[in-house]
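Just passing along the structure, written as structure tokens.
Heads up, one of the protein chains got dropped from this complex, but the rest are sitting where they should.
The letters A, B and C name the chains in turn, as written, and every chain counts its residues from 1.
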Amino acid sequence: MQTGVAYIRSLGRYREASVLAMLAAVALYLSFASDYFLEPRNLLNVGRQASVVAIVALGQALVIIARGIDLSVGSVIGLSAVVAAVLMRDTGSETIGLMAGLLTGLACGLVNGVLYTRFRINPFIATLGTLSIARGIALLMTGGIPVPFGGLAEFVGAGRIFDIPVSFLLMIVLAIVVHVFASRTVMGREIYAIGDNPKAARLAGVNLRAIRLVVFGLCGLLAGLGGLILAGNLASADPNLGMGYELDVIAAVILGGTALSGGRGSILGVVIGALLMALLNNAFVLLGISAYWQVVTKGLVIIFAVGLDGLQRRGDDD
Amino acid sequence: MQTGVAYIRSLGRYREASVLAMLAAVALYLSFASDYFLEPRNLLNVGRQASVVAIVALGQALVIIARGIDLSVGSVIGLSAVVAAVLMRDTGSETIGLMAGLLTGLACGLVNGVLYTRFRINPFIATLGTLSIARGIALLMTGGIPVPFGGLAEFVGAGRIFDIPVSFLLMIVLAIVVHVFASRTVMGREIYAIGDNPKAARLAGVNLRAIRLVVFGLCGLLAGLGGLILAGNLASADPNLGMGYELDVIAAVILGGTALSGGRGSILGVVIGALLMALLNNAFVLLGISAYWQVVTKGLVIIFAVGLDGLQRRGDDD
Amino acid sequence: EAPEGGSVAAVENTKGPVRIAFLSFQNNPFWTPVTEGAKAANDYLTKFDATVDFVDLGDELSAEAVVAGIEGALAKKYDGIVVVPIFDGTARIINEATDEGVPVFNIVAEGATESKRLAFIGQDATSAGKQIGEYIAKEMDGKGKLGVITGYFGATQHTQRMNGAVDYLKANFPDIQIVGPFENKDKAESAYSLVQDMMTANPDLSMVYVTAGGPFGAAKAVKDLNLTGKVGVVGFDHTPDNMQYLKTGEMVGLLDQAPYQQALDSSVMLYNYIVAGQEPPAKVIPVTGKLLTPDDAK
Partner (left out) sequence: MRSDSLKEAAVPGAVASSSPPPLVRVRGIAKSFSGNAVLHSVDLDLRAGEVVGLLGENGAGKSTLMHILSGGLQPDAGTLEMEGAPVRFGSVADGIEAGVSFVHQELSVVGALSVAENLHLGRMSRSRAGLVDFGLMEEASRALLERVGAGHIEPRREAATLRAGEQQLVEIAKAAARKPRLLILDEPTSSLTPHEVGGFFSYVREARAAGVAIIFITHRLEEAMALCDRVVVLRNGAIVSERRPAETSRQQLITDMTGKPAIYEHRPRTINGDTIALSMKGVSDGRLLAGIDLDVRKGEIFGLFGLVGAGRTELLDLIHGVHRPTAGTISLFGEGLCLRDPSEAVRAGIALVPEGRKTAGILPQHSVRDNAAISSLRRFSRGLFSDRGGDPRRMASYRQSLGIRMATDTQAISTLSGGNQQKVIFARALMAEPRLLLLDEPTHGVDVGAKADLYDIVTREAEKGLTVVIASSEVPEILALCDRVAILSKGRLAGILDRAAMTEDTILTMAFKEH
């Protein structure tokens, strides 16, 4: 008994615990309030709906842990999808299209990285700039008109394997990979180090520039993948795809307990954060919550999810 | 001669210098490229167009200098405008309406402040929550339908005194007041201190909670005023007014040389940042640049504006 | 004689060169025919010593952008302005322009506040909603569940389109049950997820109405759920994405706003007013949209 309580207490030490608690609370409530909630199919839908935000948030989490921020992910989603679709249409090759889409994401990320490391532009501003540029290029490439997008991408975006959405499976695999990368590889640990104390890390011989570049590159790559999934799901690559995604993605990261000031954060938390947000949208539809209350409720849940954590953690910070 | 060069060099020490240089460059280019640019009327239009962003950015700058962030300003703009318009309509009194609008802004800011200081919720999340809640309330109050809004507010938003837009005059007055507040008053200096090292400032006798509360309150108040001006200009209070403003406002603050990590920033810079963004939009209309190139150009200018600074300031940070 | 695709002919120019600013946005395929209409007007009116300059207000639709655009056009001393005011809050600047002697012609959509614009040509959102509502009732045989997805809560045009249909249905077809509304922020991917969830909670849903952006996302969800033929989607605008699902049958109704004609006619009517003082036929010139159904797509 004692140890049980102590165990739960010890869980409270993890910042993601309070969001997990909120997720559980919403899920529990839903399982009573709606007959459909617990149907496997509905749960899988929620997983799919969370998947793109979660995948992009994995990269964003690494960036934020390294004390950066990437506002351009929404535009990179759109640009990568457009590049893939246009090349697929023009070359007729799926492989070239998909590769080009991923490389576009990577390239955008690396540009952000270079602007930060070489030109010393604050990442907030640098990625705000690329946000605009990437969107503009996507619009210019398509003249604003969505490009049809199908084949393998559609399978990844909308397909299912044994009823499980492919994009959800992909999210799980990527979350595991990124988790292992962040917690068990040398570079992963160095990402935490440069986020927590860049100066100390540099003095210890960690190559700040290289790691920042990799982190931004990865974030771009994952955003590119997110773009392919999203466009694949809709079978259409819209240059406006992903607009405004940056706020959702960053919110998922922060909800999951990552500190905006760098050095702290867990990949598990990111996935929980993304799931909570998808679950909320699911709840609105299942419960048929009236229009404007949806907006209010969303805000309240976000605040409560993190507020629980704040209340128990008194006097920690300053 | 020597001293002239030295003087310009010394200007380079200020972070806002490079944005100012960019502002001057764009203005110079425009004065050749368009016959209409230098017309007083056009210049004043630019000033008016910058005014709301600048006014809200004044509050946001204080928040960011104190190491916070306020994402809710866009929604607070909308909510304050709606509250003012509804009360004005229902009570028939302009004074009550306008006061209520300002108080709504203040109240939203104080709620953010309390969520941060008492409930220890990370300001990013707390204000993301109030962003949603404030917008939801505005929608609920109006049923989603814009409310007509006139009288004094319309004068402030759209009126002119000797051809000078009232909102532009207001911006200048407020910029001076906030500048004096930030640099000359006890509380202003304490804001910088808590942004620089909250723990040290607290031990030195600065009341962290009180100041954070004031700063968020001020930011809310200024957002409320921004809402009144914006709705006054449009003679209509739309519950969606100000949607997405947060990014413009934060961009103006950061462009103006304020560090997202707190403790540093100038009010003058904020105004320059807001002017640069308004100038760009003016340039697009005057030069008839196509929408897609507008998006690209905007990104490039933002990056250049800050990149100049980064290049000369090598190896400063870590 | 009227230009192709338009319904109004230009009169002789006796005044010398005329400059018209055409202020419009560009962020999705809806605007393509608008842009083309403006270009066609320019080509047509060049012969009459008049130019129509297309001015992009950018990719973010807002009243402030419209105000800034009109201010800019006034600064550039255009003789007349065609504008897409869309939102409430643009009346003041339109009045200002008119008072300065620069006539303003509104197209596509305008705010609820009365302004001194020369005329408005466009679709009345509420009646367009009603038009769709009638079609929905017919398709649903006056009973069943209808899911509603709107663009932005609180966006006037979206709300009017939504209420035009919903109010009509509530008044006349009490057996039609409304699910929603939900907000998709004009995003197709969000419409997709909403349809998925709506089908989970309402397996007997028979139709989805999307008032603004991204109806094809809803159609794609219907397709992926293998409900083609059982559930139909209705929405606005004949853009390629939407049209595609009209062919495959998930989309059962698409209303358009004749944007090309709006752009062309408004420019020519404005020109006629400027050079000859010829008033447009009415203050409000309604455009009845063409409702395309799967039959039309074949």
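Throughout what follows, a contact is a pair of C-beta atoms (placed from the backbone, for glycine too) under 8 Å apart; a residue touches a chain by one contact, two chains touch by 3 or more.
Keep in mind that this is a model prediction, so the values were computed, not measured.
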Subject >> Which of B:A193, B:L225, B:L241 or B:L286 contacts the chain that the document leaves out >> reply: B:A193
Subject >> Of A:E16, A:D70, A:E154 or A:E190, the one touching the omitted chain in the full complex >> reply: A:E190
**OP:** Identify the residue among B:V206, B:L241, B:A278 or B:A305 that touches the chain left out of the display.
**Re:** B:V206
Subject >> Residue ranges of chain B at the interface with the undisplayed chain >> reply: 184-190, 192-193, 196-197, 199-210, 263-264
Original post:
Given the full complex, what residues of chain A touch the hidden partner chain?
Top reply: 180, 184-186, 188-190, 192-193, 195-197, 199-206, 263-264, 315
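Assume only the chains that are shown with their structure count from here on.
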Original post:
Is the number of contacting C-beta pairs greater for B-C or for A-C?
Top reply: B-C
Subject >> Inter-centroid spacing, chain B versus chain A (mean Cα positions, whole Å) >> reply: 28
Original post:
So, what's the distance in Å between the C-alpha centres of chain C and chain B?
Top reply: 33
Subject >> Distance from chain C to chain A - Cα centre to Cα centre, in angstrom >> reply: 34
Original post:
Could you say which residues in chain C touch two or more other chains, in rising order?
Top reply: 26-27, 59, 153
**OP:** Can you tell me which residues of chain A touch two or more of the remaining chains?
**Re:** 135, 139, 144, 244, 291-292, 294-295
Subject >> Of all residues in chain A, those that touch chain C in their complex >> reply: 34, 36, 39, 41-42, 45, 48-49, 52, 135, 139, 143-146, 148, 158, 230, 233-236, 238, 240-241, 243-244, 281-282, 284-286, 288, 291-292, 294-295
Original post:
Across the complex, what residues on chain B touch chain A?
Top reply: 71, 115, 119-122, 124-126, 128-137, 139-140, 144, 198-199, 202, 208, 244, 247, 250-251, 254-255, 259-261, 291-300, 302-303, 306-307, 310-311, 313-314, 316-318
Subject >> Contacting residues of chain C [partner chain B, same complex] >> reply: 25-27, 53-60, 63-65, 67-69, 71-77, 87-93, 111-113, 152-156, 159
